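One structure is given below, represented as structure tokens, and several questions about it will come after.
A single protein chain has been omitted from the complex, and every remaining protein chain is retained in its original position.
As written, the chains take the letters A, B and C, and residue 1 is the first residue of each chain.
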Amino acid sequence: MEYVEDFKWEKGMSTKDFVNKLGRIGYQSVELQRAAVAMAKMKREGAKIFLTFTSNMVTSGLRGYFAQIIEKGIAQVCVTTVGGIEEDIMKADGEKFMLGSFHSDDYENHEKGLNRIGNVMVDNQSYMKLEDKLLPILAKLYEIKPRWTPSEIFREIGLMLNDESSILYQAAKKDVPIFCPAITDGAFGFHLYLFQQNHPDFVVDVVKDFEKIVLCTDHNEKKAVICLGGSISKHHAILATLLNGGAEYAVYMTTAKSSSGSLSGATTQEAKSWGKIKDDTDAVTVHGDVSILFPLAMTLTMEILDEEGLLE
Amino acid sequence: MEYVEDFKWEKGMSTKDFVNKLGRIGYQSVELQRAAVAMAKMKREGAKIFLTFTSNMVTSGLRGYFAQIIEKGIAQVCVTTVGGIEEDIMKADGEKFMLGSFHSDDYENHEKGLNRIGNVMVDNQSYMKLEDKLLPILAKLYEIKPRWTPSEIFREIGLMLNDESSILYQAAKKDVPIFCPAITDGAFGFHLYLFQQNHPDFVVDVVKDFEKIVLCTDHNEKKAVICLGGSISKHHAILATLLNGGAEYAVYMTTAKSSSGSLSGATTQEAKSWGKIKDDTDAVTVHGDVSILFPLAMTLTMEILDEEGLLE
Amino acid sequence: MEYVEDFKWEKGMSTKDFVNKLGRIGYQSVELQRAAVAMAKMKREGAKIFLTFTSNMVTSGLRGYFAQIIEKGIAQVCVTTVGGIEEDIMKADGEKFMLGSFHSDDYENHEKGLNRIGNVMVDNQSYMKLEDKLLPILAKLYEIKPRWTPSEIFREIGLMLNDESSILYQAAKKDVPIFCPAITDGAFGFHLYLFQQNHPDFVVDVVKDFEKIVLCTDHNEKKAVICLGGSISKHHAILATLLNGGAEYAVYMTTAKSSSGSLSGATTQEAKSWGKIKDDTDAVTVHGDVSILFPLAMTLTMEILDEEGLLE
Partner (left out) sequence: MEYVEDFKWEKGMSTKDFVNKLGRIGYQSVELQRAAVAMAKMKREGAKIFLTFTSNMVTSGLRGYFAQIIEKGIAQVCVTTVGGIEEDIMKADGEKFMLGSFHSDDYENHEKGLNRIGNVMVDNQSYMKLEDKLLPILAKLYEIKPRWTPSEIFREIGLMLNDESSILYQAAKKDVPIFCPAITDGAFGFHLYLFQQNHPDFVVDVVKDFEKIVLCTDHNEKKAVICLGGSISKHHAILATLLNGGAEYAVYMTTAKSSSGSLSGATTQEAKSWGKIKDDTDAVTVHGDVSILFPLAMTLTMEILDEEGLLE
């Protein structure tokens, strides 16, 4: 039995010590520390780790962290939405996003050509430059063959980028597939459509990518999911592991609520129905904003793995 | 200026009167009544209405209501996630889903072969029967041509169903396209994959469907979005209208919060940055569970439209 | 076993039929209908019903509904926060509150002397008139005795009002005590303080009111709580029933989440630990905005009770 302990500030406290202290406060702080420990255990036990995130997280500074996590060998498979792919490329290309306010005037933002995503601002120009970048890439790929899966396209783009902080770059380098079941749901979709106008036999084969994600693991391999936010990214990773017998480890971080029956809000309680979770400590849900929860928990995870020599 | 009015129960009160009274209570009740009025205005003004919903809503009894709304000519375009397609077909095939508890034992559910989606239970058998149903359909389609878009597939299936309460059935009948940018993210994806194993040239062309949704309207046509829940359904409809200059009307209903920067939680405040919303009353966000909010608001909308002779 | 049923709009549908149909949709709609049935059962079984609400609900048009519910004999004890008392008096005095926007400019509101409570606006003038009203009342009470409990004060004020839609008026008429454990937390507190300056022996005896709420029921009587929102109102009613052995029935409606460990967000799952809930159907939590959920559910409750001749 563990007991609540009074938290006290100590000058110069490390983040690792901080998160360990959180583990004795109560409520979500305790779940956060448990999530950090569960994420270290996944890696230690050799599970194949599926990391899922939504595009607004790639808009944020978590983008470089996802790249680092792939580089350090913590994630073996990624699933995301296509906006995240676009913004990773834009950033690798030198585009910068601005910090603003949740309450800025949206009419004014429109006049200035700014897109507001919460308190982050993206200039329309950044999207325009993406077009200049993507069309030649599609042309190059088409020269090789007319039929591509989304994960193949992302891998090729990753190989062309030159940015250590890029998700696509690190994923390509580490042979981590990036799945995106809705590749047309964004500017990327628009550019694919433009390209297909002039190359009618160009096709994006999403069914083949389903095969790839289903066959990227098997029933005998240990599996883990780290789901940040909800959306189809979360759903797709859970589906892929379920078709392989279910995951042994699951960490969810989300602001969504389970009361509406959406999978985005489903907690790891439900994960127990997969029949593979052996221990309550292997399935942890933390409620709150991923932009705080994830770097905080994962910092402890990385410190633990580093001490054990498990970071690549 | 409108004033708060004391709500009073009256014996036998109609739902229409009830929702109109809500409009004078305060907080979300007021926004709900405003949403109902905005949805009636969209139709009256001849806007092309994009209705988006997530699959958990099709799991619920809202499924038959979406079908009715299409039948009555209120929605001209639908966007959803693939789970909703699957369950619409399962229900059209006679499958029944059970009402249970948010707190039932998930280990026990697993033993009984029940999938829990909030307080709704779906028998694994229902998914198995879907396989028996889908594979022959895919074979038929393949005989016609090897390359299909998701919306084309759903239309063909709709034509084969015989259930007035089916979304696909009514959509096919009324020529309402159903878009689903992530067709592989569910059991449907698995069956497509199995089929492609034996028919390697079978391909689902999602890029072509992007063309279809972009070209289904234009800059001159008035446009409206009714977004229930978040997810890529919401994002995709907004994207399609934005590429055509933005929507004039927007109603969002969601439990998601805007504080995390996700589009699922974005409110219609943000919609003002599209530059087309002329009047605050044309863009309404209602916070809460769609399973209550939507039938309540839409009932008033339909009563208004019925009186005006605008229901088909 | 109950099954999900497709919801369909029917012209002129009554609110009663509507809510009964909600009971077959899924997610919160089902919980809402269950709550309505549980509230009817409480009354039918002769339980003493504690109704709790927060002051923002009295700001809204729910105020007249609470009065009607007391009049019809559905609530036997009320607990609220003091803002609700103030606004009930202001409204009984003819003050009107305006409907506005969640997004109106708060600097501008300040200039105009408007207080914004969500999308409801209260003129500062309304608060000033309250002072003119309260001070003579306190003087009258002081003539009788110098030591009063909050519930005694509210009862005396209720007897002086002449407004069928007033909570205090109906409560005084029906001998329903109104408890408010934090009587100083609002403008009321300020007026009590001003009065005490000139009458140092004037005292508000909150301890005595605790005796009153604890002794207003007993272990043998059946007890029920209907808690709208969280706050000390909810806590106080639960505490009073717990000291009498726990309630047999509980309905909570709230937007708060249980993840932070606050009682405001605690669900009726926790109520089971009181040891008196015999049946899952007697303890229901509905997540969402009370301004919609409560009038909707309570309308069905009142229709049921009316049919059974149980409304006073």
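Here is the rule we go by: a residue touches a chain if its C-beta (ideal position, glycine included) is under 8 Å from a C-beta of that chain, and two chains touch if they have at least 3 such contacts.
Quantities reported herein were computed from a predicted structural model and do not represent experimental measurements.
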{"item": "Selected from C:G73, C:G189 or C:G245 as touching the chain missing from the view", "value": "C:G189"}
{"item": "Residues belonging to chain A that touch the chain removed from view", "value": "1-9, 11-18, 21-22, 24-32, 56, 59-65, 67-68, 91, 96-99, 101-103, 118-120, 165, 269, 280, 287-289, 291-293, 295-296, 298-299, 302-303, 306"}
{"item": "Chain not shown, touching residues in chain C", "value": "54, 56, 59-60, 81, 83, 102, 106-107, 109-110, 115-120, 147, 181-186, 189-190, 192-193, 196-197, 202-211, 214, 229-232, 235-236, 239, 243, 255-265, 269-270, 272-275, 289-291"}
{"item": "Sites on chain B contacted by the missing partner chain, in the whole complex", "value": "26-28, 257, 259-261, 287"}
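The working rule: only the chains that are shown with their structure count from here on.
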{"item": "Separation of mean Cα positions, chain C and chain B [Å, integer]", "value": "35"}
{"item": "Centre distance in Å when chain A and chain C are each reduced to the mean of their C-alpha atoms", "value": "44"}
{"item": "In chain C, residues with contacts to at least two other chains", "value": "26-28, 287"}
